[in-house]
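Report on the structure given below.
A protein chain is absent from this complex, but the other protein chains hold their places.
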Amino acid sequence: MKRLLFSLTLAFLLTSFFAGAVFAQGSTPTDDEVNKVAKQLYCPVCESTPLDVCPTEACRQWRELIREMLADGKSEAEIKQYFVEHFGPSVLNEPPNRFASYIVPVVAFLLGALILFRGFQMWMKPSTTEAGAAMKEAKPVQDEYIAKLEEELKKQK
Amino acid sequence: MTETSTSAPRRGVPIWAQIIVWVFLLGLLTIVALGLNKAQNRTVTVQPGVVIENFTVPMYEEYQYSGMSEVSLQDLRGKVVVINFWASWCKPCEQEAAEMQQAWTEYEPTGQVVFLGVDYVDTPTSAFVYLKKFGITYPNGEDLNVKLKRPISDYFNIQGVPETYFIDQNGVLQYVQVGPFSSIDQIRAQIDPLLK
Partner (left out) sequence: MIAQFGFGVLVVSFLVTLYSVFAAVYGEYKKSPSLVESARRAMLLTWPLLTLTAGVLIYLLVTNHYEVQFVYEVTSRSMPTYLKVTAWWGGQAGSLLFWSWLMSAFASIATLRKWDRDREFLPWVIVVACVTMAFFIGMNVFFENPFAQLYQGFDGINAHTFQPANSILITPDEGRGLNPLLRHPGMIIHPPMLYLGFVSFVIPYAFALAALITGRTDDRWIRLTRRWALWAWLFLSFGLVLGSRWAYDVLGWGGFWGWDPVEIAAFMPWLTGTAFLHSVMIQEKRGMLKHWTMLLIILTYSLVIFGTFLTRSGVLSSVHAFAQSAIGPLFFTFIGLTLITSVGLIIYRWDRLRSETHMTSMLSREALFLLNNLLFMSVLVVCFWGVIFPLISELFTGQKVTVGPPFYERAISPLFASLMLLMGIAPLSAWGHSTVTTLSRAIWKPAIGAIIITAVTYFTYTKNIYALIGFFLVALVILVTLYEYWRGAYARQKSQGENIVTALWNLTGRNRRRYGGYIIHLSMMLMAIGILGIELFQTETQGTVAVGEKISISDYTVEYKELASWDDNPRGVNYTRAVVDVYKNGIYLGELHPRKDFYFDSQQSMTIPGQRATLRDDLYVLLIDWEPASTTGTTFKIYVNPLVNWLWLGSLLFLAGVFIAAWPDSDPERVTVRAGRRIQQTSAADD
C-alpha cells in the first residue's frame, strides 16, 4: 500500500514536472510576434520590400526561420544578428553605423542655421545707401488691405 | 521692386565659395558616376586564372565532409573542388540537382574531387527538404564565411543561383558555370581535363 502510494506520487510528480517543462518552453510564436521582428528586416533578395509583407516563397521560409528562432528563445537582437551575418548588413532597415547616417543632416542643419543667422545680422545692420533708407521708411505692405478695412471699421464704431 | 540700386563696385562670388561649390558638385557627380559604373558592370570579381582566397564553410549536420563540421578551402588543396551555389527556392537548381548528384557518385570514389554545395540566402529547414528530395549526399554548408562573418557568395559576387565554380588542385579557378547544367557531360567536361 505504501509502495503503491509512493509510486503513484512519484509518477504524478514526474508527469507534472514534464508537463511543466513542456509548458515552460512556450507555445509556437504567433504571426504577430514573427512580424514584429520581420518588420525590422528587408527581404534579402527582393528590392526594397520589408520582410513582413514580402509574398515570395523565400520570404515565407525566412519568416518560418524567425518563428523557429523565437521558439528557441532567441532574442530579437540575436535574430537580427543572424540575418546580418548570413545576408549582409543591407538586410537591416537601418545602417548599423547610425552615427555616419545622422551626422550629415545634423551638421547641414546647423550650418544652414549659422549661415541664416549671419545673414540676418548682416541684413539688419543700419544701411548708408539711399535705397536702404527708403526701405526702412516703407510701411509694411501686407496688411494694408485689412488694416484699411479695420480703420474704417473703427471709424464707424 | 524694379531696379537694383547702388553704384558701388560689384563683387562676384568669392573664390573660396566657388571652390567649395565646384568641389562639392564634382564630388557628387563622381560618386554617382562610380555608382553607375558599379551598377552597369556587375561582373564576376573572380575570373578564371585567379587563386581563390581561403574561406571556411560551416557544414550542415548530415552533410559534413570527412566528419568535419567546418571545411576550409585550404583543407581541400590537392583535390579538384567543385563549388555549387544553390537555394531551395531556386527552380533552375532543381533542373541540375540530379546530374550533380550523379556526377558526385562517379567522382567520389576517386578521392580526387570534392563537391561542395553552398546554400545561398536560404533557411536550414527548407534546405534539408530540398537535399532529401533530390537525394543529395555531397557535402553541403551555409553561405557564411565563418571568419569574416560575411556571405561567401559576396566574395564570388554571384549573379544568381545556380552558379558552379571549378577550382583545380592548386586552388586556381578554372571555370564558372552560370545557370544550371543541361547534362552530366557538361560537368564531366570541366572536371576530366583537370584530373589528367
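Labels A and B are assigned to the chains in the order they are written; within every chain, residues are numbered from 1.
One rule holds for everything that comes next: a residue touches a chain if its C-beta (ideal position, glycine included) is under 8 Å from a C-beta of that chain, and two chains touch if they have at least 3 such contacts.
This is a predicted model, so every value here is computed, not measured.
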Of B:I31, B:V50, B:A98 or B:A189, the one touching the omitted chain in the full complex: B:I31
Identified contact with the non-displayed chain, of B:V13, B:V50, B:A98 or B:V129: B:V13
Residues from chain A at the interface with the omitted partner, ascending: 30-32, 35, 42, 47-50, 53, 55, 60, 63, 88-97, 100-102, 104-105, 108-109, 112-113, 116, 119-120, 122-124, 127, 129, 131-132, 135-136, 138-146, 148-150, 152-153, 156
Residues of chain B (touch criterion as defined above) contacting the omitted chain: 1-6, 10-13, 18, 21-22, 25, 29, 31-36, 38-40
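Please note the rule applied: only the chains that are shown with their structure count from here on.
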CA centroid of chain A to CA centroid of chain B, Å: 32
Sites on chain A touched by chain B in the complex: 44-45, 56-58, 61-62, 64-65, 68, 85-88, 129-131
In the complex, chain B residues that touch chain A: 5-6, 8, 87-89, 121-126, 142-144, 149-151, 154
